[in-house]
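Input: a single structure, listed below in structure tokens.
One protein chain omitted, others in place.
Up next, subunit A:
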Amino acid sequence: MVLITLVSSDEQNFPVERELLKQSGTIETLIVNMNLDDEDTDAAAMPIPLPNVKGDVLEKVIQWMEHHKGDPVKEGDNEDNNAEIVVPQWDDDFFKPAMYGSKHLELTVAASYLDIKNLLTLSCKAISNTFKGKTGPQIREEWGVPNEFTPEEEEAIRKENEWSE
């Protein structure tokens, strides 16, 4: 089994099975550019630095990729916007402990940076699920978003919103 080492921004090393990394467009490109798949190249001696991902986040990303090993890798933009995406139970449980905190947001940003489309889609969908049926102030409170509106502005938006059922 070929292992490739990923190095997080806080210089933690993560040896990862080569096969798993096919899920990340960014890492896959680096592997190809660095010829790490060549038999003559000593992949173990050439760690891949990921300066935008912290160790604890990278650990979660790897955990997610391990669970989704063998899943079809999504390519290109999501062309099927009409299909409602359902977050599988395992992923929901995976996201839940960190939801509403910066850790989940960092995981989402890492998914975008590493170009792991399935993780990005599910993570975004999980975030959007937290908005369902909530009011603006509830979303604000749960996600710790500061209230920038004056009472007058808030009232004006409320009135616009009241117009719909």
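Going forward, contacts are C-beta pairs under 8 Å (C-beta built on N, C-alpha and C of every residue); 3 or more make two chains touch, one makes a residue touch a chain; residues count from 1.
Heads up, the rule we're going with is that contacts and distances are computed from a predicted model.
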| item | value |
| --- | --- |
| Among "NAD(P)H-quinone oxidoreductase chain 4, chloroplastic", "Tetratricopeptide repeat protein 29", "F-box domain-containing protein" or "ER membrane protein complex subunit 1", the UniProt name of the subunit that does not appear here | "F-box domain-containing protein" |
| Touching residue (missing chain; options A:7, A:46, A:73 or A:105) | A:105 |
| Touch criterion as defined above, residue of A:2, A:32 or A:157 at the omitted chain | A:157 |
| Candidates A:11, A:38 or A:148 - the one touching the absent chain | A:148 |
| Residues belonging to subunit A that touch the chain removed from view | 78, 81-85, 102, 105-106, 108-109, 112, 120-121, 124-125, 127-129, 131-140, 143-149, 154, 157-158, 160-161, 163-165 |
